[in-house]
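Below is a structure I'd like to ask you about.
Excluded from the complex is one protein chain; the other protein chains are retained at their positions.
What follows is subunit A.
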Amino acid sequence: MHRVRAPFKIIARHNSSLVDYYKLFPKTFPKGSPPNSPFSVDLKQLRKEFRLLQSTNHPDLNRIKDETAGDLSSLLNNAYTVLSSPLKRSQYLLKKNANIDLSNDSVNKKFQFQDQSVLMEILNVHEDLEDIQSEQELAKLEHENDERIEKSIAKLEELYKTEDYEAIALETVKLKFWENIKNALKEWESGKPVNLTH
């Protein structure tokens, strides 16, 4: 088996937040990151390449002692986690392409969510969540929310073509709200108070 390790040695020494995750998977992203590639990802292909890379770079498999192997393996894990999630992928691209860090409180202010109708919708879903009586009702809310997430991802796909990063940031924030609802629905249990953990 040929080793794919060598080219990554340089990358592994750098701060992982600055690494171009897309370059770690050249077969999945021959053209690199958006806007050169579409925002959507071929998850099957990404998983395949990820597993192949991990199989040749996993620290347990290294017969010759190589202290960078562990770093590379965890770098690949991080990259895969980020790239396979639309929300994390968009948050990462905003940071990489436009230097917008949505996790930063001061940057946040600028992107404080203004759309009152969306905030209202979120609170309404939250109230519905507190009133759920049956699994069928839960399934209905889950279905509705999955549709919101799909719509939001489709919109991001279009926005990444225009490279309008302010609009992308706002849509990413919106997606974060829907993902929170998704998690709350996943953790819903009868009679348990609804709250978020993050």
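Brief remarks on what is shown
Everything below uses one rule, namely that contacts are C-beta pairs under 8 Å (C-beta built on N, C-alpha and C of every residue); 3 or more make two chains touch, one makes a residue touch a chain; residues count from 1.
Please note the rule applied: contacts and distances are computed from a predicted model.
Chain not shown in the complex: UniProt lists it as "Iron-sulfur cluster assembly protein", one of "Iron-sulfur cluster assembly protein", "Exosome non-catalytic core subunit rrp40", "UDP-N-acetylglucosamine transferase subunit ALG14" or "LSM complex subunit LSm2". Only one residue from A:19, A:52, A:102 or A:132 touches the chain missing from this view: A:102. Across the entire complex, the residue among A:120, A:139 or A:154 in touch with the chain not shown is A:120. By the touch rule set out above, subunit A reaches the unshown chain at residues 102-105, 108, 111-113, 116, 118-120, 122-123, 126-127, 169, 173, 176-177, 179-180, 184, 194-198.
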